[in-house]
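The complex appears here without one of its protein chains, the remainder shown in place.
And now, chain A:
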Amino acid sequence: MKAETLAALQDARTKRRAVTLATRLSDAAEALVYRDDARGELAGNAEILAAARRAMDTGKSETVDFAGAKVFLNVYVPPPRLVIVGAVHIAQSLAPMAAMLEFDVTVVDPRGAWATTQRFPGVKVIQDWADEAFQAMGLDVSTAVVTLTHDPKLDDPALEAALKSDVFYIGALGSRRTHAKRKERLAEVGVTEEMFARVHGPVGLNIGAKSPAEIAVSILGQIIEVRARRLEALSAPKVAAA
């Protein structure tokens, strides 16, 4: 391993950027493979790059044989993150439960009276508009976004921004009727029906949740399910091919 490879891995973690380090076992030749970039001696090998990016999707490190040359693909993916838009009552249950599930939790709300660290001990709280906050933090494929404010002024720009990113989950609190209206409003800013289909609404699994804590459980149940199914789907074809 080169010293600059080490530095690049540390930098990727700070920036929450997924990276796979490919190392040829015979001579320790390397490639640092990002989703949109690759560097190092092995970076010219398209097969290795494709396998490294697949491994990034599943989060599983493995040794792969490329025409007799064994290459170890070591995956460094950021931990899953949950961004909660709306520092409301449900968020006060959702944030600690998600932290218990080892999500990196951020609560975003522009309203100073709501977005306080007293209301949300132990998680990141950002007092800002969601679209601004998203830009600063950078949404990625290991991020889930849930909007809880019930206020189109706050929820809609957040959903619009989330839909432009490759977050693995988007959920929006609100009844079927609220959700239908939301669809109409977002259509006016260019969100197609196909794009809008990514939004889980009414949010959460249908378990008859009533209290804020129960709703938090239903939301997290859905996030866990979506994440697990996605990882399964990504792993399945690769196993069959091997």
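Here, a contact is a pair of C-beta atoms (placed from the backbone, for glycine too) under 8 Å apart; a residue touches a chain by one contact, two chains touch by 3 or more; residues count from 1.
Following the convention adopted for this analysis, contacts and distances are computed from a predicted model.
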item	value
Choices "histidine kinase", "Carbon-monoxide dehydrogenase small subunit", "Putative spermidine/putrescine transport system ATP-binding protein" or "XdhC family protein" - which one is the UniProt name of the chain not shown	"XdhC family protein"
Chain not shown: contacting residue from A:Gln10, A:Thr192 or A:Ser211	A:Gln10
Touch with the omitted chain, as defined above, among A:Val77, A:Leu154 or A:Ile223	A:Val77
Residues belonging to chain A that touch the chain removed from view	1-3, 6-7, 9-10, 13, 23, 25-28, 60-63, 72, 74-77, 79
